[in-house]
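Here is the structure we will look at, set down as structure tokens.
All protein chains of the complex are present and in place, except for one that has been dropped.
We just call them A and B in the order they show up, numbering each chain from 1.
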Amino acid sequence: MRRNHRAAVFTATVLVGTLFAAGCSSSSGGKKSTEDTSGASAGKATTPRMTVAMVTHAAPGDTFWDLVRKGAQAAAAKDNVKLVYSSDPSAGNQANLVQNAIDQKVDGIALTAAKPDAMKDVVAKAKSAGIPVVGFNSGVSDWKKLGMLEYFGQDENIAGQAFGQRLNKLGAKHALCVIQEQGQVALEARCAGLKKGFSGKTDILYVNGTDMPSVKSTITAKLTQDSSIDQVVTLGAPIALTAIQSLTDSGSKAKLATFDLSKDLVKAVQDGKIEFAVDQQPYLQGYLAVDALWLYKTNGNFSGGSTAPVLTGPAFIDKTNVDSVAKFAANGTR
Amino acid sequence: MSMTQHAEPAVTSPPAPGPKEVDGRTVERPQVLRLLARPEVGVFLGAAAVYVFFLIAAPPVREGASMANILYGSSTIGIMALPVALLMIGGEFDLSAGVAVITSALTAAMLSYQLTMNVWVGVIAALVVSLAIGFLNGWLVVKTGLPSFLITLGSFLILQGVNLAVTKLVTGNVATDDISTMDGFSQAKKVFASSFDVGGVQVKITIVWWLVFAAIATWVLLRTKYGNWIFAVGGNKDSARAVGVPVAFTKISLFMLVGFGAWFIGMHQLFSFNTVQSGEGVGQELIFISAAVIGGCLLTGGAGSAIGPVFGAFMFGMVQQGIVYAGWNPDWFKAFLGVMLLGAVLINLWVQRTATRR
Partner (left out) sequence: MTGKEANTHGAILQDTEPEDGDRPTVQLRNAGKAYGNIRALHGVDLAVRPGQVTCVLGDNGAGKSTLIKIISGLHQHTEGEFLVDGEPVHFTTPRQALDRGIATVYQDLAVVPLMPVWRNFFLGSEMTKGPWPFRRLDIEKMKKTADEELRNMGIVLDNLDQPIGTLSGGQRQCVAIARAVYFGARVLILDEPTAALGVKQSGVVLKYVAAARERGLGVIFITHNPHHAYMVGDHFSVLRLGTMELSAERSEITLEELTNHMAGGTELAALKHELSQVRGLDVDELPDARDLTAL
């Protein structure tokens, strides 16, 4: 009896849902309202087909790493390169992925050295196998020691310092640096840099980045606890967007600035909800890393003379220049 | 059910009436101890202790707005902890509960955005998908007889991959597009993610839903046939089946209930943050399970309550936010959280031991 009843309710729900779907299109928003603009495209190189392995420490499903990968794919398409992308947040597994690439006898390897010691052996192996290795994104202080050819990225500490100096100019006194993953080297370095460059007081707050409601309530809690905080600094685009709500919830007058960029974040900068965003240009990092390997293989070029890194950031984006990047961000490439 | 005729005990061997075996086990324990032995009382005391502790250690907690914030954080854990607790009482686990939340939110967001439909279409489709995932989990567990730990570990991994791959395939990005300007959004936001004013304090609607669901779950668990079956299938599946309890139906519906919870929280996340990142939700399942266990649900099934996990989730939210309100060194955050939780569980255990000691 009961079971039949439930089945009936279920069937009814599905039916109603289907009927509903038939005559229920949205008159605003949605995909139809966005124009289909294709991303960057260029001619294709005629050099022989080569294979480049890109191995990162990215956790799956992160917007930032998606941009890195898109940049790498764009370069690969242009340079007639077959790109093999893989990633694993655990350093040991990442090293195994690099070993895997060496075994496949790829023509070049681009990797992130978030935990440089774990990469030492495999980079040495790649070198002895005659495979050029370039670093990007993480490992700015270790890439030379590891024997990498060149490095593309942002010095997180320098970026943090620049961020702090910018806050000084804006007159902030007490900043809150929100870290969404406790112990992550790059994030900790940003906050450390901020502390160095910022003349006011800097507090650090750890939040659980995989659970947005808890991010929201934790930032709210901190703002209530310490009402002298007048500047919130977030280290990732989704966290920044959530922090906007925390600021409203807590009634705090603090301002908000962030690292990293995304489509929705550009909108928030345009609306003045976020003062500025510091972009390390992940698309550029991915692009340059692949392109550099291609150049090295085809023409022997390499940048920085094996001593200086190529810095892709920090690029400041505020109300004055946000419109120029808005279009690219909407495409999901900036 | 026909009443049997009670003929007078026949001459040959009438069972002698009266207590046959008084062996001390049936002696009544004092009322207070019996009350303490209830699983939800231990966690209530633990939660009260944590609350009082932070009232003293963290002055901002005393304000209404802070309480509303703590309760909000607790409610998003608590709404999921309820079905997870019922499932645990029913003797099963669902490790996919954390990512299933995101699956639901992604489904709703992508469906309504890509097809440019009223968001309610996405909301209902997400409900169907969530219930279907629950059904599949339950059906596989019942049919194969494998531990639900293994089955849902599988679905956890599958959903994690599907969340990412399908989102990339459909949107080209790893996060969904903003749906906040679409038809029905503000309506749905009212249901899932609004807040209202109580004496100058903004109270999130999830808190209300949380308490409503907890009340319904308590009633169902203690006052209905279905509740009786939940205890029975978790306590002893085979004897439950032998006396005619529909074990498969009970278990599968419990998994679907978790699906419902995932849908609700997924909708909350979608309508309060407008977009969803496909990689979120991993690790949340353990928090839901912890809240249920802290709330006095037996890991092996067969015992627990619906009100216990409410306090369990509250304790979790309280500790999580209380550390921030207290302004302690954040480097120790996780360690504090662990110590507080362990302490709370130990108090809980001690209370139960004291109360059930013979």
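Everything below uses one rule, namely that contacts are C-beta pairs under 8 Å (C-beta built on N, C-alpha and C of every residue); 3 or more make two chains touch, one makes a residue touch a chain.
All values derive from a computational prediction rather than experimental measurement.
Colleague: In the full assembly, spell out which visible chains the left-out chain is touching.
Modeller: So, taking every chain into account, the missing one touches B.
Colleague: Of B:R62, B:K190 or B:K225, which sits in contact with the chain we cannot see?
Modeller: B:K225
Colleague: Just one of B:L111, B:I205, B:A240 or B:V276 touches the chain that is missing; which is it?
Modeller: For the chain that is not drawn, the touching residue is B:A240.
Colleague: Which subunit B residues would touch the chain omitted from the figure, given the whole complex?
Modeller: Spelled out for subunit B, the touching residues are 1-7, 9-10, 12-21, 23, 25-26, 28, 219, 223-225, 227-229, 231-232, 235-236, 238-246, 298, 302-303.
Convention: only the chains that are shown with their structure count from here on.
Colleague: What residues of subunit B sit close enough to touch subunit A in their complex?
Modeller: Against subunit A, the touching part of subunit B is residues 58, 60, 63, 65-66, 69-70, 72-73, 76-77, 112-121, 124-125, 127-128, 131, 160, 163-164, 167-168, 172-175, 177-185, 202, 226, 246, 249, 253, 268-269, 272-275, 277-284, 287, 317, 320-321, 324-327, 330-331, 333-334.
Colleague: For subunit A, which residues are in contact with subunit B within the complex?
Modeller: Counting only subunit A, the residues touching subunit B are 2-3, 6, 10, 13-14, 16-17, 20-21, 24-34, 59-63, 65-66, 182, 203-206, 208-214, 216-218, 220-222, 224-226, 238, 241-242, 245, 249-251, 262-264, 267, 332.
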